[in-house]
Structures are given as structure tokens and as C-alpha cells.
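Missing here: one protein chain of the complex. Every other protein chain is in place.
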Amino acid sequence: MSRSLAHETAHLTRSPTPTMAEHSDPNAPWKTLSGIGTSAITAALFLFFLQYVPTIAAGEPVRWVIPWIPSLDVNLSFWLDGLSLMFALLITGIGAMVMLYAAKYLAGHPQYDRFALYLFAFMLSMLGVVLADNLIALFVFWELTTFTSYLLIGFSHADPKSRRNALQALLLTATGGLALLAGFILMGVSQGTFEMSQINAAGSLVGQEFYTLILFLVLAGAFTKSAQVPFHFWLPNAMAAPTPVSAYLHSATMVKAGVYLLARTHPALSGSDLWIWILSIFGAVTAVFASFMALRQTDLKQTLAYTTLMALGTLVMFLAGSTGYAITAAMTFLLVHSLYKAGLFLTIGIIDHATGTRDANLLGGLKKAMPITAMAAAVAGLAMAGIPPFLGFIAKEVAYAGALEMHLWLFVVPMALIAFALMFAVAGIVAYKPFYGPQGDLPHEPHEGPWPMLLGPVVLGSCGLLFGLMPGLTAYYLIEPAVNAVMGAPDTGGRVKLWAGFNLPLLLSLITFALGFLIYLKHQALRERLARIEAKSPDLDASWDVFLDWFVRFSKGQTGLIQTGVLRQYMFATFAVFAVTVLITLITRGAGGVNLNLAGLGLMEWGISLLIAAGTVLVLLTSSRITALVGLGTVGIGVALIFIAYSAPDVAITQLLVELLVVVLLALALLKMPYLDKGNVQKHSFPNAVLAIAVGVLTTWVLLLVVDQPFDRRLTEFFEAASWTQAFGRNIVNVILVDFRTLDTFGEIAVVLIAALGAFVLLKGMRAAKEEKK
Amino acid sequence: MTGAGFLQIAAQLSLILILIGMAVAFVRIAKGPSLADRVVALDMMTVTIISFCGVYAVIMDEPSLLDVAIVLALVGFLATVALARYAERRFERSERQQQELKDGEMEND
Amino acid sequence: MESLTALIIGVLTAASVYLMLSRTFMRFLFGLILLSNAVNLTIFASGRMTKGHPALVPYGADAPLQAVGNALPQALVLTAIVIGFGLLAFALALAFETFRRTGTIDTDELRFAEPKEDEPK
Amino acid sequence: MNGLLLNLLLAFAWAAMTADFSFMSLATGAVLGFFALWISSPLTGIDDLYFKRFRRSIYLALFFLWELLMSSVKVAWDVIRPVPQNKPALIEVPLTVKGDFEILLLTNLISLTPGTLSVDVSEDRETLLVHAMFGDDADDLIDDIKNGFERLIMGVFEK
Amino acid sequence: MNWVLVFPIAVPFATAVFAYLARNYPAGRWISLAGSVLSLIASAALMVVVLREGVIAAQMSNWDAPFGITLVSDYLSAVMVVITAITGLATAIYALGEIPEETERLGFYALFQMLIAGVTGAFLTGDLFNLYVWFEVMLIASFSLLVIGGGKDRLDAGIKYVALNLVSTLVFLSGIGLLYGVTGTLNMADLRGAVAASDNQGLITVIAMMFMVGFGVKAAVFPLFFWLPASYHTPYFAISAVFAGLLTKVGVYALMRMFTLVFVGDVGFTHEILLWVSLLTMFTGVIGAAAQMDFRKILSFHIISQIGYMTLGLALFTPLALMGGVFYLVHHIIVKANLFFVAGLAKQYAGSTDLNRIGGLYKSAPLLAALFIIPAFSLAGFPPLSGFWAKYLIVKAAIELNMWFVTFVSLLVGLLTIYSMTKIWGYAFWKPHPDGYDPTPDRAPARVTAAMITPIAGLAAMTIIIGFFPEPFVQFAQTAAMQLLDPTDYVTTVLGVQP
Amino acid sequence: MIDVLVGLFLLAGAAFVLIAAIGIVRLPDLLTRMHASTKAGTLGALLVLVGLAIHQGTGEVVSKAVATALFLLLTAPIAAHMIGRAHARVMQKLKPKSGA
Partner (left out) sequence: MNSIIFTAGARLLVALVFVFSLFMLLRGHHLPGGGFIGGLLGAVAFIIYSLACGPEETRRALRVSPEGIAVIGLGIALLAGLFSFFMGDPFFTGQWYWVGGDSYETAAFSINSVLVFDIGVYLVVLGGILSLTFAFEEET
């Protein structure tokens, strides 16, 4: 694993959640409205969903539809079937307890109210994800979970690590999210509906035109959210969040959104070789990798984080299959994992709260001081280890059975075995070791946790036991409806049994126990080996920083190339774009060649033209401002002469007057302005000249083409006819200005006015402001 | 040759003379060397344009062009005045700054 | 005459572009003046050019009695000239004030809004 | 009552009455107004001076136009002859006229007539700096100015 | 009915006149505020009529189109006018807090009102040259507002802004002249027919590309956007908010109008170019933002990037894409103006816009934090805020066309936008203030805070409303897009209305 | 006959204008050159205006031509004076105690 994560871990272990230590006060009142209110509502929601259990178990999905954006086929349609119901119950049930826990855990924290809000918002979003039927609505909730978890992971925002990890989680999951959006849109567009239930009902997409693309896009979303290798590294880092967050987001719910997605789209997308191979391999690699990493950690929270990863890998691996066993395995494991993992996280939180550390090496012998905690941990740990009669055992059995049925069983079974064995060992480290044996050197004297914090672990642990003891009911009401939903068709059922007889899975279980026990005994030595391997292996988490660093440098480099801060370069680019665009268009669009018609021009025309050209050249060549000004005057006069000669006295007068004013203003301004080339003589530039000539030539070219066209005199004829008879003026130009096109003139005088006010602001205002400051 | 014909030729010729006059004046504008020289030449343009308008009005038989001339006659001198004032003030300014004014400084304005 | 005017416009445009690519903002302003002239002439020539007869309705007539200059582009050019003057005056004031406050109108040295420190090494 | 002002007023009144502000109309108004004033001078109390000044102005104008023509020919000749013969000089001319408009008129006339160009007036209005194109004899020139234009102008502006 | 098209332009002008005459008294600012309220009412009236009638037109000075100037409003124009009035009102309120008295005395409110008038005029006019005039009104007002208050950075910014915008204006004007030279008309509805009837379609395309370059500078598309990052971070925040919200959008609007109404003869060429320009705009903009460490500079570069989405909507040229473009336009004005407002308030509290020199706002100014989060994540396209629907439409349009690369870039740019927004969030809000103090609201006078936070809250509320109840807005955008793609109504309304 | 007269006036005027321009180039120093532009140029313009006035013959044109002429006569010397003065002052201060 990563050097930086190792550093991170050390950091976390030394002073767990610094802001917590700073601000939270164990004796502060915790029965605030935010805490109690949110838990109560969540509990009510749990009860609400609970009442649907019989209905759903009877095979009658429920659908609610609230029109949202009908014109885009986006509706708030909700679909409650076995799968979504199981998730909804987990989300609200665990949620209620976590919120209660948090109220106590963070009591007195100045930002607790925000925390409660975020947590509650997250819970609702997650609920939305699992209930939404409309793909776009699903995506909306999906992104909301990303967003709220960002705020939650960054809760200790004064800590730079916390901020960094929050951002990492956000960007990675958002990347997948955007891919998912594309996948959803493509799915919706290609299937003609955005309702997932309809898409599933319509049958598999395998073999359709965009199937592969859709699959990749959806998997990108699912894998990033569910932290499959190699997108896994954000998840352990996200443990910077307060413990209730970790318990909730990173074990029970959010990370399972990816798994949920795979399950939800299973009927439509599964079955292809691509699906099987990708899910199997990614899932298996993640599971095994994560199990080793879990063993490697000393911070118990980190350990749990990696076991979560392991669970996610396992779930993905089983979702690769399409058989009843594989899916049943996935659903059972999902249920049990949610229960024990949340329980364990909460337990670690209590320990942390009580002792001030989560270091596995330091902790030990807490059973005496914290008996209830120890009990809860034990129950959860047993479930995790897969000991009968806990539901964990059944899950493992079904899993082996499922693995044996899968296409790639030769690959899947060994991987599952390794993962489960490691899990067994880790369960010992997390749930057994802190409570038994000699007590370590702890920062605080341990004490039992308060009841709002204990409630969660106890209830969740009990559920794990209870469900294991009543496999039939659990299967009927929770697991099988979910399996049916994932399969997209009613399944035979009857696979969830505490005792399935002597069979291959049982044998595998026994091997698991033996292997696991061995690993537990040797885990210290193994951990050191793993640390050495980790030090040599590539570090994705550090690569993240390298990547971001590279990205910022790339951005700066790229932007520095364009946004140079030098006006003449901007100007060059702008004119170059103009020239290139016009040239390409002229050539490729067949606008035609130049037809220079110089017949019938007298000396007058040539004389005026030469005068203008001469003035222009003077402006161009002189290094004296005033000479340039006189040259400009010459050009202005030449242009005025054209207006005089070609029937535009009004324009000519205006041109001359304006030219006059320009000279006056420049003569006034130049008194206090620098010489043209003082100090920084600019050499004539060849590229500039080429560009300038190109723009000039192109302008001429286009205008020659324009005047070569026939001219439509409609407007002019109307003005000539109406000027006197309808607008009562004989000077047609003036009539156009003040009557036919008054609005132009009005805007124009506004320009003059604003220019005057603006110049006033510049010349007088700044002076006045400056004097006022002095 | 009829009177009208003579008039047309004379007017065209006049127009050409005036334009040549402009070109010649431009030589002084380009050559300088001092600001005042250029300004004198530019000032000369006022009468040239007035004459141009007058001749052209005859050629085209279009008296409204005289409006241009009248405006120019009235206010054309202002450019010259402004530039002359500029020259004077520029000089005073640089003298006030006690800079050694070399010959040709005015050219390099 | 439109063809010749197009040539003049080309010359004016080329010169103005060259001036606008200069680092001295005064040159830019000179270029701007030339370019305004070029564009005004473009509009004028686009409306086609008629020699010598302003767009006036003679007294006693209801409409011009002969082919007169196209009045519409004239009105447009007139508007554009005045607008151009306003913009130029503002730009000049800006240059003036900039020089007074910063001591330069060399645009290579004007790096107050986008300081050089921002540049990558 | 200022006769000129009244005359101008009449000119505008004429233009307004005819609803025509063209030059023609204004000029007609001015001429008619002049006659009206002249006729009614015993009644309005506009003194003879206005009319006297008017006559002198006409004379001054004619004199000036002649001088302008002569000077221009002279200058033109000097311009086109192969070797210009001019001997330029700056000459200080003492000023008798003191009023703003008198000085303006004098300097303008000097500028427009043979070989002389008003360059500057001293702050105390005592001297006029004149550039002479053919400045062989400064005193002659000063005499010409003082007895020519200056006298005429003083006549026009006589109070 | 004629006059509903006029008042949105006339009211700000009248307000400007009165506000200027009263600039030395407190009344000046209240006149400005009242005028902004009136403008909003006038725009709302316009919207009501447009919703009822579809397209409305009025012939100014009572001369038939195409002889006189037509004011015309379809859905797009109407919504732009309304949104302009809303932004104007928000800014007028914000300015009460931000703008110092010396600046008010220089005629700030008059200039501001005329800016609004110019923008509104540009949205409503149906005449090409008149559009140029409104562009100029807007431009010169923006020049003045950019530099008002002084400072070396504003002057430098002003130089670049003025220089590049003047060039683009001249390109635009020259295009108008040439187009007139080919068609003999200036009325945009009339131009549609005249352009189609032209014998030299190649020449028309050349002129169209000149328009694209001219408007491209205004809209700040790649690679013509230099002026924007060079200037938008320097003026008063109220001003940069209006600039960010409205000014570039006028360019986008003009592109949309001209390239749906007039230049549709060679879509395969013009819109293909626009497509690549859009993608590059999106990408370079967002990359530029990633390189910045200043609140406003980041926001400025994001304007560019988002402009790319809007022009992309135009370039894809399907009903859905145009609909996305329209939706984007509206959403972005609200959101972007608001972000600049927030930046201003953040500076009031924390003392700077340099992200390295501020912080702690999340802890001590939670309301501001919440009000930042809403527009910021809307900009980043987080659902269900307004920006998501905008992006969704564009992406969906691209996917429907099976344009994978376009889809990819659109999504990637969205991701990078998230990066920038979270950068601001991380540095300005989450990170503790480097000077160790809490940037609390009471660091600014109460009047100032109240005036500045009111528009922020209002615009944030609008962002949420559009996000949560997008259906009417989507339907509106749909109709607007249909009107753009099939301007028959537009043309007949303009050319057929008898005065 | 009138046409011939007009033509002569125009030619004379144009000739004077041209000569004035040549004078500006040919004559040796600034103040001397100004004689050419101020006198010959003005006269040239006046002659052209007279020609135009005769040619058109309407009162309006005549009065306009007269006004133009008067304005020119009023303003041209002022402009000349301003340049001459500026030049003289500069030269005087540059080379004290000298003529032109």
C-alpha cells in the first residue's frame, strides 16, 4: 500500500480526529433537536418501509410516480421491490442508530448541527438511489450521495489531510458518476425509456448496438463508487471522517451503491462474457487485495475500511454470476456485512472515544472496563468470522456454493477461500484482541460507552445472530425477494439454510476456519512481511497527488501559453484567427475570385486614393507621434474627399469635424504622453507584417466579391420616396437618422454620452479619488 | 469650343491642379522636418478642400457641396491652432524641465 | 470606384493591423483610427457609390430627380463615425490615465492585471 | 443702441418670418434690415456712426481684397520663379490700435497682404511682431502698415 | 403591446438620466434601485405577452419592416431580457453595499443602467445595425464601469479589454457592411430570405465566418477569449458579476440568433467549426481555471469554459442541443453573477480573493458557505441544481447524435469544473484563515452585509427553484429552441406586422 | 460667356492653390512658407468660390460662398499666427538674438 497512507495512518492513530479532540465535549447535552429529530425521522422511515415487507415478499413490487420533468422523461418514480426494500431497511435502520450514536459522539461539537444535517441528507439521498426507478432520478440521488459524503469526509476541515481525502473521494466518485450519467442516458435513449423497471422487464441488452459502451460506462460508475481495485484508494482515506460517518457511509451504505447498481441493472446487463469476466476479476482481485491490506493495518478503523473493500469485492464477484446461488450469496453477504460492519465501526468509535486510540498494538484487555462494548464486538466479530449460527456463516456457505456454480469457479473459489480466511483472522484482530489479554498503554483510562452509542452495536449484532437463527424467515422476507429482483425473475429459493448438510461448501468452510486461525496467530509476522511488500509496490494513492500536481502544472503551462498577459500577442492571435478563418472559408466555400474593376476612374479617384495611401504609409513609418497624427489627418481628409466626391456631404462634414476633434484631443493628450519609441524601440516585425498584409488582402478580396454582387435597392428606394412625402424631410440621410432609424441614433448618442462620462471617470474621477485618499 | 465645354475642361483641370496641390503639400507633411512645417502643410489642406468642394460643385452642378466648404472654412483652423499650441507647450514644458533641447528634438516628437 | 475603394481599404486595414500589433499603445490607437476609417469606407462602398449627387429631395419635388447617393449607408457611416469617435476618445483617456498612473503604455510592461509571477517557470 | 446688433436681429426676424433660415433669407433680411434702419434712423436714434462705419468698412474690404490679390501674385511669382528672391525678416511694428477686435482685424489683414505675416503681439499690446517676406526696408513696411490698414481700421472702429 | 418591447430599454435609460442628475445625493442610488425594479416589471410584462403570443414585434418610428427598425421578441429574447432585469436588480442591490460614495458621485448608477439598457437592446432588436449600436452602448458602458474606481490593475485590464473588444466590434461592423452590400437589407428577419436568395453562397459563408469571429470575441470563445481573464477579476464585484453574467452572453445570444436565423445555408461548415471551437473553449477555459489561485480568476476562466457548452448547443444544432444551449444561457447568468457576488462578500469578510491568503469562511460564515455551495455546485453540474439540467441536455443531445468525443469532453469539463469549485471551497471555506482570525460577517458594516447578501440569497433561491422545478423552464427552453430552429413565426411576425 | 468666366476663375483659383502648395515645399523656411499658404492659398479658395457663385448664380449659393470666404479670411490668419508664434517662440528661445 501507500507510503502516504501509511503516514496518514500513523497520523490518525496518534491523534485521532483532531477537531473532535478540540471541540467535542463528552459531557455536553446531546439531546439536541438535530440529533434526536433526525434519528426519529429516520426510524419512522424504517418503520414505514418495514410495513412493506410482507407485500414485497409476496412478490408485488410497489411503484410511486411523481412527475418531475415530463418533457425530458425525467420523473421521480420509485420502485420498491425486494432489492430496494432490503437496502431501504438497511439504510434507515442503521441510519437511525448511527444518527443517535453521532448525537452523543459529537455532542458539544460546534459544527454538530451541520453534521446532523449532512448525515440526514445523505441518508435521504441514499434512500433515493435505491428507490429511484427513473435512471436520471437515480443519478440525481447518486450524485447527492457523492456530494453529501464529500461534506462528511471533509468534516474535520481544518485538517489538510481531511480536505485532501474528501476531494479525492469526490473527484473519483464523480468521475465514475459522469460516466454513469453517459451510460444512463445512452441506455435510456437506446431503450426508449428511462424507467429501469421497464428496461429490466424488456429483457437483456446483451447483443444490442450500444451494449458494450453502456456496460463500460455503468461499470465505471459502479466500480468507482464501490471502490474496486484500482479505484479503491479513496475509501481507506475517507476514514478521515468521524467514526459514525465511516460506519454509515463506508460500510453500510454509500459504497454499496455501486453494488446496488450492479444488482439493479443485473437483469438488463448481465450474462455476457464481458460482464462475467470483468466482474469476477475485479471483484476477486479487490477482495483478496483488500483482505491482505486489512491484515496489514494497525489502525483498527483502517483495518475495517479494508475489510469493507474486501466485502465489496466479494459482492461484485458474486454479481458476476447469474445463477440463483451466486445471487443469493451476494444478497446474503450484503445483508450480513452491513450489520456486522456497521456494528464494528461503531464499536471502534466507542473504543476510540473511551481510550483515545485505535492502534491495534496498543489496545487490549478492555473487556473489564467495557463489557457491553466487548459483547457487541464479539457478536459482530463472530458474524464476520462466519461462525455458526450467525448469518455470516450462512452467507459463507451460500457463497461457496455460489462460487462453485459459477463459470469461472476455478478462479473464484480459491479467491473466495483466501478472502474469507483472511476475514476470519481480521475478525479476531478487531473484535477479540482489543478486549482480551493484557491492557496496553492507553492515552485515557477506558470506560464503558454511553447507551446511545451502545444501542447501535448491540442491536446490529443481535440482528446478525437472530437472522442466523431464523434463516427461513430472513430468506423469505428479505433475501429471496431481493434475489428475485436481481435475477429479474422468480427464483426457486430455499438456499438459505443454517444446515445444508455435509457438502463441499461446508468443507471449504472448515478449511477457511483453519487457515484463518493460522493467519490470526501469525498476523504480526505477516503484517511485517506485508509492510515490506507494500513498500516495494506501486503506490496509487501517492500517484494521485502526483497526478493532481502534474495536472496543475499542465494547466499552468497550457494557460501560460495562451494567456500570456501581453496584449500584442492577444492581438496577433485574434487577427490570425480572423485571417485564417476568412482565408479557409474563401478558398473552400467557393466564394470566387477577384474581379478588379478599375475602368472609368479619373485622376480624382486615383489622386484621393494615393493621398490616403501616402498618409497611411506616413503613419506606419514615422517614429514621431505628431507626424503620425498629421498623417492620420491626411488619411481622414482623403476619406472625407471620397465622401464629398461620392455624394455624402453629411458624412463628409461629420468626418472632417470628428477628424478635427481627434486632432484636438490627441494634441491635448500627447502633451503628457510618452514618445512612441522612447526606451523600447520596437523593430519591425516580419510575422506582423505578413499577418497585416494578409488581413488587408483578405478584406479587399471579400469586399471586391461583395460589390461584384447585384445590389438590392429596395430600402434605398423606399427612403427616397418616403423621405419627403411621409417623413417630411428633404435630407434623406438626416431623415434616416432622426426618423426611419431613430433607435440607432438614440443608441449612438448614448454611446457618446457614456464615452464622455467614462472619460470623465478616468481623467477626473481617479484624480479626485486619489486626492481624497491623501 | 462651347462655353460649357470649356467650363468642363477648365473645371476638370482645376480639380487636377488642386489634387496635385494636395500631393505637393503632402510632401511637406512627410518631409517636415519640424512639427510646425507639417502643421503648416496640414493647414494648407483646409483651403485645398474648400477649393476642391467649390470646383467639384461646379462640375457636378451640386451646390450642396458648398456646405462642406463652409463648415471647414469656419472651423478647420482649429486643428492648426491645437497643434500649434501643442508645439508651444511641449517646448515650454521641456524647457521647464530644464532639459537640454537638442536640435531635432521637435522632429522626434 | 468600389474596386479602388476596396484597394484603399486593404491598405488601410493592413496598416492598421500592423500598428495594432505594436507594443506601444499609442500606435494601437493610431491603428484603431485607421481601421475605423477602413470599416466606414467598407460600409460606404458596400452600399455602392454614386458620384456627385447627395441624397436630397429638391425643393418642389417629392423625390430625388436623378440618381443620388445611397442614403442608408451614409446614415450608417455617420453613426459609426460618431460612435468610433466616442470609443476612441475613451481609449485615449484610458491610455492617458494609464500612463499617468503607471508610467508606461508599453503593453509589454503593463502587467498589473496579469502579473508575471503567474507565469509558469 | 448698437446698430449692428439691431441689424442682425432684423435679419433673423426676417428669416423667422419667412420660415427660411437659409443664407439667402438671412442676407436678404440683413440688407432689408439695413435699409430699414437707415430709413428709420431718426426715429430709432441710431447715430450716423453706424452708417459711416458701414461705408468705411466697405472701403476697407475693397482695399483689402485688392491687397490680397497683389500679395498673392507676388508670393506666387516668387514661388514659381527659378530662384526665390525673398529676404525674410522679423520686424517689430508699434501698435496704435488697442482694442481686441481692432488688433485682430489688423493682424489678419497684415497676414493676408503682401509679404507680411503677423506672428505675435506683445503682452502689453505695444508692438506687433511681423514677418516680412521681402524685408529689405523695415521702416517702409512699418509706414505702410500704419498708414494703410491701421488707419482704415481705426476709421471703422471710430467711436 | 408595442410598448412592452420598448419599456425594458427605455426604463433603464430614463433611470440613468435621473440617477445621473441625482448622483451627488443619496436619492441617486434609490432611483437606480427603483429603476431596476421598474425594469423587472417591464420585462415581466414582456414575458407575459410573449408567453401568450409566441413572437411579438414592434416597428419603431412606425415604419414597416424592413425599412424601419424592428424590436422583436421570441422566447429566447424574452427570457434574456427578464434575466437581464433580474441580474440588474440584484446588482443594484449589491451595489448599495459595495460601491463607495465617491464612485457613486462619478455617475456609477447611470453607467450601470445604460449598460443594462444596452444589453436589453441587444436582446430585443431585430435589426443588425441596431444590434451593433446596442453592442456599442453596452461596450462603452462596460469600459467605463471596468475602470471606475481606479487602480493600476484596472487600467491594465481596461487596456486589454478595450483593445480586443474594439477590434471585434470593427470586425462585426465590417461584416454588417458586407452583408448589407450583398443583400441590401439590415432587418434580420428580412436577411434570412435575402441571404438564402443570394447567388454567391460561398461569399455568404465568408461573411458568416466574419460574424463568428466578431461575436466569438464578445462571447469569449477559443481562441479569442484573452480579454476576459485579463480583466474580469479587477473591477468592483458588482461589476464583474454583471459582466460575468451578462456581457459574454450577449455574444452567445448574437451567435445563436445569427446562426439560426440568418446563416443556416452552410451548417455543415459553419456549425462544424463552431463545434470544435466550442470543445476547445470548454477545455481551455476549464484548464485555465485549474491553473488559478484567485477566487475571481477561477470564476473568470470558468465563464469561458461554460460559454463553450452554450455554443456547443448551437453547434450541435438539434432541438435538444439548442434547448440545452438556451437553458445553459439562462442558468449560467444567474449562477455566475451570484458566484462573483459571493466572491465580493468573501473578500469583505476574509480580506482578499487570493485563495492562499483567505480561509475560515465555512466555520465562521456558514450562511455564506451555504450560499456559495449552491451556485458553485450548480456551475459544476451537480444535480439537482440548475447546472445539471443544462449539462444534461447538452450531453444527451451529443449522445443522441452518437458524438462520443463531444460527450466525453462535455463530461470531462464538468469534472474539472468540480475540481475548481472544490478548490475554492477547500481554500476559502474549509481551510482555516492563514492569519488565524475568523472572517465573520461583522467585519463589514451591517448595511453592507445586508445589501450584499440579499441578492446572493435571491439568486441562490432561483438556482434551487430552477433545479428542483425545472419542468416549466425546460418546456420554455424547448419552445425557444423550436422557435430558433424554425424561425417562420419570427420572420412572419416581423415582416408581416402592420404598424 | 459666363461659363468661360467661371472656368477662368476656377483655373486661377486652382493655380493659386497649387502654387501655394509648391510654395510650402519650395520656400526656404517656415515663416516664409506660411506666406504662401496663407495668402496664395486663401486667394485660391476665394477665386474658386467666386467661380462657383457665378456659376450657380442663386442667392443662396452666393451668400454661402460669401460666408465661406469671410470665414476663411477670418480664420486662416489666426491659424497662421498661431503656428508662426509657436515657431517664433521656440526659435527665439533656442537661438536668442536672431532673426528668423
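Per-chain residue numbering starts at 1, and chain names A, B, C, D, E and F are given in the order in which the chains are listed.
Just so we're on the same page, a contact is a pair of C-beta atoms (placed from the backbone, for glycine too) under 8 Å apart; a residue touches a chain by one contact, two chains touch by 3 or more.
On a predicted model such as this, the values are computed, not experimentally measured, just so you know.
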Touching the hidden chain, out of E:Tyr20, E:Tyr109 or E:Phe301, is E:Tyr20
Would you mind spotting which of A:Ala28, A:Ile511 or A:Val752 touches the chain that isn't drawn? A:Val752
From B:Val40, B:Met60 or B:Leu78, residue that would touch the chain that is not displayed: B:Leu78
Identified contact with the non-displayed chain, of A:Ser34, A:Gln302, A:Thr581 or A:Thr654: A:Thr654
Absent-chain contact - pick from C:Met1, C:Val39, C:Ala89 or C:Ile105: C:Ala89
Residues of subunit E touching the missing chain are 2-3, 6, 10, 13-14, 16-17, 20-21, 58-62, 71, 107, 110, 499
To test your reading of the contact rule: which positions on subunit B touch the chain that is missing from view? 64, 67-68, 71, 74-75, 78, 81-82, 85, 89
Interface residues of subunit F (partner: the chain not displayed): 71, 74-75, 78, 81-82, 85
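Convention: only the chains that are shown with their structure count from here on.
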Count the touching C-beta pairs: is A-E or A-B ahead? A-E
One chain's C-alpha mean falls closest to the whole-protein C-alpha mean, and that chain is E
Which chain is most remote from subunit C in terms of Cα centres? A
Going by the average position of its CA atoms, which chain sits the greatest distance from subunit D? A
Just give me the whole-number Å value for how far the CA centre of subunit C lies from that of subunit F. 31
Euclidean distance of C-alpha centroids - subunit D vs subunit F, Å: 16
Mark out which residues of subunit A touch at least two other chains, giving numbers and ranges. 556, 560, 563, 565, 567, 571, 575, 625, 645, 649, 699, 703, 706-707, 711, 713, 715-716, 719, 740-741, 744, 748, 751, 754-755, 758, 762, 766
Residues of subunit F touching at least two other chains: 20, 22, 34, 42, 44, 58, 60, 64, 67, 76, 78, 80, 85, 89
Tell me, which parts of subunit F touch subunit D in their complex? 16, 19-20, 22-23, 26-29, 31-32, 34-36, 38-40, 42-44, 46, 58-60, 62-64, 66-67, 73-74, 76-78, 80-81, 84-85, 88-89, 99-100
The residues of subunit F that touch subunit B in their complex are 1-4, 6-8, 10-11, 13-15, 17-18, 20-22, 24-25, 30, 33-34, 37, 41-42, 44-45, 48-49, 51-52, 55-56, 58, 60-61, 64-65, 67-69, 71-72, 75-76, 78-80, 82-83, 85-87, 89-90, 93-94
Spell out the residues on subunit D that touch subunit F in their complex, using ranges where they run on. 22-24, 26-28, 68-69, 71-72, 75-76, 78-80, 84, 86, 88-90, 104, 107-113, 115, 117-120, 129, 131, 133
